[in-house]
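For this depiction, one protein chain was excluded, whereas all remaining protein chains were kept in their positions.
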Amino acid sequence: MSVFTIEAGLAILGLVLLLLEAFKPDISRRTLGLTAIAGATLALVLLTIAPHDSASLPGFIQPWHQLDSLALFYKGFALVITILVLWLTLECAPYLTRFTVDGKLAEMFSLPLIVCAGMMWMASARDLVTVFVALELVTVSFYVLVAFARKSAFSLEAGVKYLILGALSTGVLVYGIAWIYGATGTMSFDGIAKALANPATSKTTALFGAAVLLCGLGFKVAAAPFHMWVPDVYQGAPTPVTAFLSVGSKAAGFVVLTRALDAFMAEGSIIGSEIQGFLLVIGSLTALLGSLPAMFQTSVKRLLAYSSISHAGYLLLALACRESARFDLSSGGVVAFYLATYLPMTVLGFLGLGLMRANGLGEDIKDFAGLAKRNPLLALLMTISFASLAGLPLTAGFLGKLFVFLGLADHGYWGAMSCAVIAAAAGFYYYFKTILAMYTTEGTDVPALTFSGPAKAVAGALALVILILGVYPKPLQSVLTSDRPAVLAK
Amino acid sequence: MSVLELIIALPLLAALAIWLGAPARAASLGATFINLILVLYTAVQYWGKTGLAFTHSRPILENPSLSFAVGADGISIILALLTALVMLAAIWQIEDRPPIFYVSSLLIGGGALGAFLTTDVFFIYAFHELALIPTFLMIALHGRAEPAQRKAVAWKATIYLGVGSLVLLAGLVWLVLEFSGGSKLTFDLEALRSQAKLNPLPDAKQAQIFFVLLLGFGSLVSLFPFHSWAAPAYATAPTPVAMLHSGVLKKFGLYGLIRIALPLLPQGAHVEWVQNALLLMLLGNILVMGLVTIHASRLDNTLANSSVMHMGYIFLGIAAGTEIALKGAVILMFAHGISIALLFGLCGRMRNQLGTLEYNKLGGLATHAPAFTVLFAFGSFASIGLPGLTNFAGEVLIFLGNFTEFKAGVLTNLQWTVILALWGVVMSAVYMLRAYRSIFHGSPATGLFMIDPVFSQRVPFIMLATTLLVTGCCPWLLLNLMKSAL
Amino acid sequence: MHASIILLLPFFSALVILLGHRQLKGASVLISVGSSIISFIACLFFLAAEDDNKLLLPFLDVGGHFHAGIEVLIDKQSRGMMFIVSFIGMLVHIFSLGYMKDDDAKPRFFGSLSLFMFSMTGIVLAGNLIMMFIFWELVGLSSYLLIGHWYQKASAAEACKKAFLTNRIGDFGFMIGILLLFGANHGSVNLDDLATAFKSGPLAPGAPGYSAGFTTAAALCIFLGAVGKSAQFPLHVWLPDAMEGPTPVSALIHAATMVAAGVYMLVRVSFLIEASPLAAEIIAGIGCFTALLAALMATQQNDIKRVLAYSTLSQLGYMVMAVGAVAMAAQHGHEAHGPNPGHPAMFHLYTHAFFKAMLFLGSGAVIYACHHEQDIWKMGGLRKHMPVTFWTFLIGTLALMGLPWITSGFYSKEAILGAAYDSGCSILFHSAALTALLTSFYMMRLVIIAFFGKPRTESAHHATEVPVIMCLPLIALAVFSVLSAWDGFATPLQALKPAHEPPHATVLFASIAAFIIGTGGAIYLYRGKDKDPISIKLFANKFYFDEIYAVIVRICQDRLAWIVTALERVFVDGLIARLPTAIVARLGAATRLLQGGHLQGYTFLLGGGVIAVIYLVVFVLPRMGH
Amino acid sequence: MPPLLFYLFALITLGFGFLVVTGRNPVTCALALAASFVGLAALFLSLDAYFIGVIQILVYAGAVMVLFLFIIMLLDIKTEEGKKLNVPAIVSGVLLAVLLTLQIIAVVGSTELANKTSQNTPLALAEAAGKIGKAALPTITNDLKAGTLPDAKLIGFTLFDQYGFHLQVIGLLLLVGTIGVVVLSKRERSAP
Partner (left out) sequence: MITLGHYLVVSGMLFSLGLAGVIARRNIIIVYMCLEMMLSAANLALVGFSRFHLVNGLPDYTAQSLVFFTITVAAAEVAVGLAIIVALFRSKQSVDVESVTKLQG
């Protein structure tokens, strides 16, 4: 069975679930959700045992679909986040249904599967057409998902904002694709790289195309100044969708960005250095514009949104460091590593938020007051999550940041590095503000907070992953550098 | 499994056990007591040895090469001993407090032990950060002030320390990049050292890196002018936290300079602009903070500011960089840790019993609490630098170490600084004696009553005071551990 | 061997008593007194010890050629000084048995006394400057503890603090001096090494890098230590206040031994002072000035102990002057003769120790008898009530005044006057003579007011002779006050005595004249008076030094501290902590404004962002040659 | 295409586009957009992209614009006349548009690429037929040999030959869109 079949199967499963819901209206959402999770888990298992080389793919898709370590990693990544989001949806279902018109959530289980398939395709894309098609599949699905709880004014508002800005970015993306195509005469990444290595290619056109294209992609990964949608949409969207956006959609954006930059900044590219400068500027700006406003947030969900912008900034800076000379991980590898550490901590954070909502609490920092008393375990797990997001050593979050800093320092990008350092310092402030709230003792005569056994298990596992990756990252690194020296390893 | 790993793990495991429901006091006291014995065992084992011992390494990442590597030389053992002693005392003196006090003390102590006993830059840095979190939380949550104020104090400290740590991280990253050599980045301190010995950097570059490290490590040690977090933080912190942070954790920055910066950048501190900057800053510590301490009108402020001031002397030892001065610096680190922990511990007791630490409200406590007075005297006279208590040995070695390179008639900047710094010794006598006079001497103030703690409550302080006396009379015990460390 | 017993016995005694006095109770007194007696016996054996300089214990062993250990230097000076210390120490211990009988904190007192004995022994035996400094500080501590023995009294509490702090200022200089010598002598501050270095080593004139200025600086810095410990001008202010301590303490520490440590130390480093003419002159000048100043102050004091305290100051000034004068004389080629000549300062130190201790103990007996009354105008007629005390006190007084040919004080004072004369500086000599005159005057005044006439108060009227245990030390000391300067007495101590030279006629004349005029004047003025007939405010108020110092301390310390604290808050805290925080906060607030929630604003930013990026990438970066 | 026609259609496209941006009445705007798309379709035709041009008219001017009009009518949206204009937004919109246009013109002006004309790249159909050879269907080759550009055939061939999978994904996307519309416009049940 080839990897490609798994993805197709996943999309088909999504459709089947829709049909099931349509024709058997009394089917419980638990069944639906568990089926979706089971399907995605099966896909994950199959992904690990499926042959892992492009040659195993059917010949007709090989021109636009590839299987390298980057693709495989992101496919697995997409599956893991999809499983977690589906499970989170189930966990949050009781309060989510209050905001849907018919009290049902069927699409919330089927659409993520389709989104997941879309992200997996994106991870393998070899040309811009594929990227565009898969990206739009994901984006349109997200329009629906974000506005899903439309009885909530916030969700609807988030839906509108995401829609308008998303469509705008699509326009920019297509315009960028047009110009890149115009400059290089091809849509495939390999072809673009080859054309850009040719001095005869018009540099201005290529630069223009690349700039516009990167703006379009920058929107997807929440790079400044295309990040304004993030706080509003993250805050308004249902929490599982926010988690999905912030981890899944962002990762998908970064895999495409990695591919595009591999082409733009390949050896001998005529526009390589300009793109690098662009990344440094944008990355620094993103890290700062994510961190600074976050310090004033009172809503934790919004705070996490800003933090995700800031993390995008570090990732962009990582991408700017192309040949990290004395490093096993290439820039794409660093990004993959960072995202792999970003996944558990962000999901854990949103999981905590979801659990609090499920217990009838809000998402403000003041709602966190005394969490340690209400539920010490949850407080500890959230502490681990936030500490890792802040980049505290011995948690996974630190290593990702360390690699970024190492890369920047190795290249001597001190300006960008100081911006990243300032952003990280601000990060310490707002994450620890939240942690502090959890442990305050004053005014906390509120009832205890409970959550289910599976939730404990999942949250505990995520926290454990954060800690283990923080002190033993070797397995992850070896996955990223195992047998595919061409892409991830230098 | 090295004994050092056990030493690091024990407090952390105890903290975990308490979180899971183990009896807090018994578990934490048991763990710290065993820890002290283990540290003493390592000290005995190390006696007469040189170089790194008890090494053990577990790789966690190939390239960049990171490994959980432990190892100890004399300096680490002395600081581990300091940690074990202060941790035991700090935990012992906790009374009627929720388990979080024990957990945080264990975490701070465990973090400090980890920082002192690992030999991988990554973990040295990481363990210190780990210890900062409980410090921050405890000040913000259980500090001795109104909630808003203690939170502000906690934030101030955390922002300083956080930014300092980031600057430090930048410096460490720079070091790693410069000294990794070959094709592989490594965080292993020994590897970096050997590379630094093989291919030393040009002086100008050493100076730059050293300065970055100095700023980073310096703000962790409240180097002037990055010190203004320290005094309010210590004055506000709950007693065990004040004891552990000022006594132990703060020494991390100095340890880092001695352990990482100086061996890798031997010329860094001697390049003129760096040295002059360092000397100015440490004079700020000694003279400015000395005067500020004199101005303090409450015991906790006096102690907190004095702790900032005394760091100046240790920096002076580092600035000299000679063997004698560095050994003096290590001894002073040990001595200051013990004495300030003793003083903060006693100060905490006083605050609990009296409710105030204002000098003009206190007086004559010696009449009713003689044992307490004697213990306090040990702490304050140690901090003044009285011979026979450890601080003196450290200070005098630092001063002497600055004069080993001497041209008659021509004093270097370093030596002028020593002479100015010596005035600080006078100032520290001024404020400590004033404190002692206001609190213990004179006729007992009305309405304030205090009695000696019972013997079992006295034990932790007696332990610290005895340490001061023993190592003060026999500083060669410590010096022998450091035969070749520098 | 003896040395280690002498050194360690009081150490353990102090340790045991101070740490366990609650458990030991009365036994602590016995331990302390016993140890002092054993020490004295050991000292008698020690008098026969050979010259030696050996390392007992490596205190600071850093490796390499530097080690500052517990080194014992045995020579004539340490032997003699050791005798004085242990003998007077023993007597004071015994006297205290009676004097402190009713004190609750007796164990603490005796513990501190033992600590003092330990520290003083350390100074005397110190073979290197660092060891000397260590014990130097420790005597400061024990002095602090003993002055503050009655800490409930505010004056005592202030006095002990003042004593310690003033000494600290002196130690500041001492330490600098040690450091300079340490540096210049390549890491050795061993006294023998230093002496060699000044003779023929790196510090000798003509050696490479030799600098006269440096030698002077080092000498003056070391001297500053002595200024503090021996209460010389301008650091003399602590000594009179130190009389707040129990009187035996004043006898032992603030008259006989500790305050003399400064002089002892200066004699120990006389090679250094001799190497620098300027330093010698300054030392002599300061000593002379102190002597005169203190003598003037003493003439108007009414507190029996204060009179003695100022007298001590004055005598210490004498000794310090002698150190300077001898050095000046040596620079003029005035070598002392004889096989093993002693130093005039040491000689005076030796004689002074006995009679001044005697006087203090005597005054203690008087105070004890008068129920802790110290004002001499409230005494009177004690001659009849306490004859033993009176006679011994009188002997001491005469010794201090220098009753010609009979008392030891005459010889030692004459030696100093001789040294001043030899120094070639006539001001020195004249001031010294004037001081001698004043000494006779105020001492006679004291004796007349306190012991003669009739009792002026009830307490004086009911005064009775003190118990035997207090009398014995008085008698012993009185005997020594007379005999200690005689040849043939305590042969081994002769080394302290300067080479016997026929006294210069001028010196002899001045000495006798001073005695007669001073005594006569006092008798003439004070006989039968109930009130002070003369009143010189300036002298009575000690030249207003305390007040001046209070102002200086307030300005230099408290005000400065206030200003620095304010500046530190504004600049350091403001510039480094608050300003960046404020900037970041403003930036954060500003960036938040971007996020206004208006869709049009977002689209504008997005569009503007695209345009800006295009501008950057297409039009700016290529030109920068990025 | 004769320059005159190009300018005419460009004018139609941009002019009606301008009307969309400035029109006060949404219906006007929608109709103007349809007109603008017709102009655009003509420009596509002028670029020999017949199929795309037709699709443009069918999908955009036909279906999409009808949908827009339908929604406008359904919601009975009033004109914006009553509301005050958001002047800063208008100013900034115009400013950005001008800046962007200038940038694009600058880029276009600076590249050789833009000087390509249909004259100097005449479509050599017969030659192309030879080059395509067996890679294409015989019917395409025949058309090419006959001197006509089988535009629809070629695009269909490309779509099904190279982008078959993408077509299916697009299908999936349309399905998702449909689901979305259903989910998002479901009426609330009267009794929940």
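Note that the chains are named A, B, C and D in the order they appear, and that numbering of residues resets to 1 at the start of each chain.
FYI, a residue touches a chain if its C-beta (ideal position, glycine included) is under 8 Å from a C-beta of that chain, and two chains touch if they have at least 3 such contacts.
Computed from a prediction, not measured in an experiment: that's the story for all the values here.
Touched by the hidden chain within the whole complex are the displayed chains A, C, D. Remark: the omitted chain is touched by one listed residue; of A:Cys92, A:Ala117 or A:Ala147 this is A:Ala147. Across A:Leu88, A:Ala158 or A:Ala437, the single residue that touches the chain missing here is A:Ala158. By the touch rule set out above, chain A reaches the unshown chain at residues 128-129, 132-133, 136, 140, 143-144, 147, 150, 153-154, 156-161, 163-164, 167-168, 170-172, 174-175, 177-179, 181-182, 185, 187, 231-233, 235-236, 293, 296-297, 302. Residues of chain D that touch the chain left out of view are 1, 3, 6, 10, 13-14, 17-18, 20-21, 23, 26, 29-30, 33, 36-37, 40, 43-44, 47-49, 51-52, 55-56, 59-60, 63-64, 67-68, 71-72, 74-75, 77, 80, 83, 86, 89-90, 92-94, 96-98, 100-101, 104-105, 108-109, 113-119, 121, 123-125, 127-128, 131-132, 144, 149, 154-155, 157-159, 162-163, 166, 170, 173-174, 176-178, 180-181, 184-185. Taking the whole complex into account, chain C touches the unshown chain at residues 592, 595-600, 603-604, 607.
The rule is short, and it goes like this: only the chains that are shown with their structure count from here on.
The innermost chain, defined by the distance from its C-alpha mean to the mean of all protein C-alpha atoms, is B.
Between the CA-based centres of chain B and chain D the separation comes to 71 Å, rounded to the whole angstrom.
If you average the Cα atoms of chain B and of chain C, the two centres end up 35 Å apart. Shared contact sites, meaning residues of chain B that touch two or more other chains, fall at 159.
Taken residue by residue, chain C touches two or more other chains at 607-608, 610, 614, 618, whereas all remaining positions touch fewer.
Chain B makes touch with chain C in their complex at residues 156, 159-160, 224-229, 288-289, 291-292, 294-295, 323-324, 327, 364, 366-367, 374, 381, 386-388, 392-393, 396-397, 399-400, 402-409, 415, 418-419, 422-423, 425-426, 429-430, 433-434, 437, 440-443, 475-476, 479-480, 483.
Put simply, chain C touches chain D in their complex at residues 600, 604, 607-608, 610-611, 614-615, 618-619. Across the complex, chain A is touched by residues 103-104, 107, 110-113, 162-166, 169-170, 172-173, 175-177, 179-180, 183-184, 186-189, 192 of chain D.
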